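Mind having a look at this structure? Questions to follow.
As you look at this complex, bear in mind that one protein chain is not there, while each of the others sits in place.
Chain nomenclature is as follows: A, B and C, assigned in order of appearance, with residue numbering initiated at 1 for each chain independently.
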Amino acid sequence: MAALKSAKQLSDYRKKLKSTASSRRRTIAVCAGTGCKALGSFPLFDAFTAELKKNKLASRIDLVATGCHGFCERGPLVLFHPEGLLYQRVKQSDVAEIVVKTVKQKKVIGRLLYTDPNSGKQYRKEQEIPFYKHQKRLVLASNGQLDPTSIDDYIRGGGYSALAKAIEMGPEETIAEIKRSGLRGRGGAGFPTGNKWEICSRTESDKRYLVCNADEGDPGAFMDRSVIEGNPHSVIEGMIIGALAIGADEGYVYVRQEYPLAVERLEIALGQARRLGLLGKNILGSKKRFDVKINRGGGAFVCGEESALIASIHGERGVPRRRPPYPAVEGLFGKPTNINNVETWANIPIIIGKGSEWYSSIGTAGSKGTKIFSLVGKVNNTGLVEVPMGMTLGKIVFDIGGGIPRGKKFKAVQTGGPSGGCLPESKLDTPVDFDTLLEQGAMMGSGGMIVMDESTCMVDVARYFLRFLKSESCGNCTSCREGLVRLHELLSDICEGRANADSIPMIQELAETVKTTSLCALGKTAVNPVLSTLRYFREEYRAHIEEQRCPAGVCKALITYRIDAKLCNGCTLCAKNCPQDAISGQKKKLHVIDQDLCIKCGICKDVCNQDAVLVE
Amino acid sequence: MLAETVKTLVVKPTKCVGCRTCEVACTFAHSSAGWLGHSRIKVHAVAPERFVQITCMQCIKAACIKVCPTEALVRNPGTRAVELIEERCIGCGLCEVACPFGHMFFSAETRRPIKCDLCGGQPACAMFCPHGALEWR
Amino acid sequence: MEVTIRINDAEVKAQEGESLLDAARRAGFSIPSLCHHQALEPIGACRLCLVEVKASGKEELTTSCNFRVTAGIEVVTDSAQIRKQRAANLELLLARAPGSTRLRQLAAEYGVAAPRFQPRVDSQLPNCILCELCVRVCAELGHNALNTIGRGEHKRIGLPFNQPSDSCVGCGSCVSVCPTDCIFIKDTPTTRSIWGQSFPFVLCKNCGAPVITGVHRDFAIKEKGLPEDYYDTCESCKQAATSKRFAAVAW
Partner (left out) sequence: MTKAPPIKAERVRKILANYPPHDGSALVNLLHDIQAAFRYLPQKALQMTARHVGLSPARVFEVATFYEGFHLKPRGEHICTVCMGTACHVRGSPRLLEQLERDLDIGAGQTTADLTFTLEEVNCVGACALGPLVIIDGKYNGNMTSARLTRLVGGMQKKGKK
């Protein structure tokens, strides 16, 4: 295929793609996102290929490996288009039956359908399942349909038409349109995207850069990964539109090294875009040039911070520097640089394509559009969800997430990753948008949403984040480097029963120093998990300090494992698995844990079929 | 060419009697502690009853300025003295080695050079020399 | 460009873009700092030079070393909050460098007698506070014989590959700039020991006193372009030669 030299040639190409038989055929979409891949979707895809061939259906049915559908909990997922039928937890052994019954005879196989564990109701179509029904999927809309390795798939669905439109609009009008849309950066701080572009474009310079921040470092967040893996062209198209608007001719995608598949998909997509003349010199005949390089991160959470990310691309340690000057004024190689994260870039073609008026009708007054969250932790329907800004936490956790598994009680939801906070049950009616979350002591962050139940210890969670941050701190500022180590020591004292009445005041004093005197956002927000748990779960801290008790049964030094005499059936499983040989008992008789030998590893509780191992 | 208004420190060894008043004056002018080791001018006995006062010549083509890696030695346009900006000095010691007259004293204690700055235009050594062996004119 | 700023209600002239700490100190204001050096790019590591800056309506507590001066900013160099946070960071630093006299004195000025924490002292470089002055000065000189190792709580200062570096010239600038005197250096009449290496001195051609390490001289000749004989005589012998020459002149 030769390079496309004008908007007309692009639309002609799209028409040609649409007219080919393939677009009207039935499609089987096997989710090849990271979650489903881990659950075996690649062999599943191969089994479908073989089975379709065997049934001589290969030429009539399109089989695609798509990006993440979001419902990772139920993977591997198989979606049938155009019916919208969804099969979940599909195994290789199901494939032959699917091809015969569903594909050939158009019959539904009941056992592969999703059944709501709460209501017992069975759902045929993806759109009807509560997990999907309450979502509003803009950025993720095509994830379940597109083959992420095919630019033709993307163009057929209207891809790159926003780019053609933006070229026609010209730089100033493009920036104005993004400003009108009210889009705010999805990377965490929520800075208005249009303003950022404007500052960068107005800084005098002979050269400008553009960066896509795909260093998704928040543990518990994987939306950026799924967007790149599932729809890489949407990100690239957003970047090209941005580059032409700002006047940048070189771009970088900075991807986490933990995401090899994302790098692979991006490389394929960039090559395809270059071949079609959408990247490189004279983009769509516009006489403008732009190209993109991929830089892999080295594994450092702090590189999500703009100035550290720039240092990392330079080939230096990811140490943040003081801002201002902001990267929009003095960034990569000293030139004005515009940095947005993956989800922000993926929103750009949608805004340009459908218009700012339409876009800004979604969301709240201060936060427009949708936001993708990774809903994980102690929740039934884990996965990726995209909702309009302003939906309440409760609706996300209970209506979409299906509540807490095994009938346990909801305790908290953690948003914003290590910079965010934990919100309790009383805050479930909080609408999710940039400003409200901040007011409540949490943060939007990049969109991790980790649900915690009564068996999660909030002191332990705070300690967990400090452990993470003290090793992820770049180590530049005294306050962050030393302060976080000391805070972790204090939290460990509480978890291990060594704390006293001075502990909490000292934590608060230190937290203030870390927060007010550190240089970058990592340091300034590092104490949020501690402060928010102290704010909402102080009783739990008190129980640890004053009563030497961990109410959630997590902190090892404060708990003991005991076998319930009534529930134990003497199956010997616990004794066999105990790494310390601390459990004794005869077959079919009550087993007993020797507390002197027990290291509280919890394996006995994990293996017990009778739930007879109690934590006290 | 020196501007006419610029004064220079004129050293007259023949008039020097070796009383070392200049060293004391220099030391007090530069520190309140008063320690002779810190004098920027030194009196050498070259023969019985013959003395020479050695102090920085404020060379036009100063080797110390040339070797300084951090531009910590700069010419004062008013006095034409080569002055040390302590805040910019990293104590590498190159100036001490480079001075062809041996006149950059490197203090082992502070790890910084000690250098004549002509007291900013009022050299104490000349003011206090009782024998006219040092003149500021 | 010269601009006017306000520091503690006094008008101060400063260069636009220069370090606020430099400008304030030049104007006579005393601000503590352990990681700043005018010859090196500021990194804002020690967090002691905290000041309050009001710029374009926004007020913030910030380190002054890496704050670039802009016209019209209003700066406060001393307040209860500033003193409290300087003291807090001094307490954290003191636990890293309990043996540093300078740090102990500074901490005492801020009312910190002893840290409430157990010492956390670098085993290989006791009293190192990770200000990176040594690393930065070594890089600035073009030697690049020192580097940071690791990050976060495990960050430390050391040599590339933890081995004596062949680019070290034994100049001792790292020792000169270290605020806590934690870098080991030992001179004998013939050699200098530093960073796990021994550097033979160039000895004075007259008296045999040490002048400069051989590799440092070689570096200086190559980089600074002065003739070799500038580097072969000690300070005292040069002085003696100078005084003899002067004595020979009729005045």
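Here, contacts are C-beta pairs under 8 Å (C-beta built on N, C-alpha and C of every residue); 3 or more make two chains touch, one makes a residue touch a chain.
It should be emphasised that the depicted structure is a prediction, and the values quoted were computed from it without experimental measurement.
Asks: List the neighbours, among the chains on screen, of the chain that has been left out.
Replies: When the full complex is considered, the omitted chain touches A, C.
Asks: Among A:Asp399, A:Glu472 or A:Glu512, which residue is in touch with the absent chain?
Replies: A:Glu472
Asks: Quick one: which of A:Gly217, A:Pro349, A:Gly421 or A:Gly523 touches the chain that's been left out?
Replies: A:Gly217
Asks: From the listed residues A:Asp12, A:Glu173 or A:Glu316, report the one that touches the chain absent from this view.
Replies: With A:Asp12, A:Glu173 or A:Glu316 as choices, the missing chain is touched by A:Glu316.
Asks: Just to verify: which one of A:Leu79, A:Ala499, A:Ile559 or A:Ile603 makes contact with the chain not shown?
Replies: Within the whole complex, the residue contacting the unshown chain is A:Ile603.
Asks: Over the whole complex, note the residues of chain A touching the chain we left out.
Replies: Where chain A meets the chain not shown: residues 34-35, 37-39, 72-73, 75, 216-222, 225-226, 256-259, 295-301, 312-318, 374, 376-378, 382-384, 414, 417, 448, 450, 452, 456, 461, 464-465, 468, 472, 474, 577, 579, 601-603, 606-607.
Asks: List every residue of chain C that touches the chain not included in the displayed model.
Replies: With respect to the unshown chain, the touching residues of chain C are 135, 138-139, 144-151, 159-161, 165, 167.
Convention: only the chains that are shown with their structure count from here on.
Asks: Roughly how far is chain A from chain C, centre to centre by C-alpha average, rounded to an integer in Å?
Replies: It comes to 44 Å between the two C-alpha centres.
Asks: Between chain B and chain C, what is the gap in Å from one C-alpha centre to the other?
Replies: Their C-alpha centroids are separated by 25 Å.
Asks: Would you kindly tell me how far, in whole Å, the mean C-alpha position of chain B lies from that of chain A?
Replies: Measuring from centre to centre gives 67 Å for this pair.
Asks: Can you check the complex and tell me which residues of chain C touch chain B?
Replies: Against chain B, the touching part of chain C is residues 22, 25, 37-39, 137, 140-141, 171-173, 175-177, 211-212, 216-217, 220, 224-226, 230-231, 233-244, 246-247, 251.
Asks: Considering only the defined contacts, which chain B positions touch chain C in the complex?
Replies: Residue positions touching the partner: 11-14, 42, 44, 46-47, 50, 52, 54, 63, 66-67, 69-72, 85, 87-94, 96-106, 111-112.
Asks: For a test of understanding, state which residues of chain C touch chain A in their complex under the given definition.
Replies: Interface residues on the chain C side: 43-48, 50, 61-63, 66-68, 81, 85, 88-89, 92-93, 95-96, 116-117, 120, 129-130, 148, 150-155.
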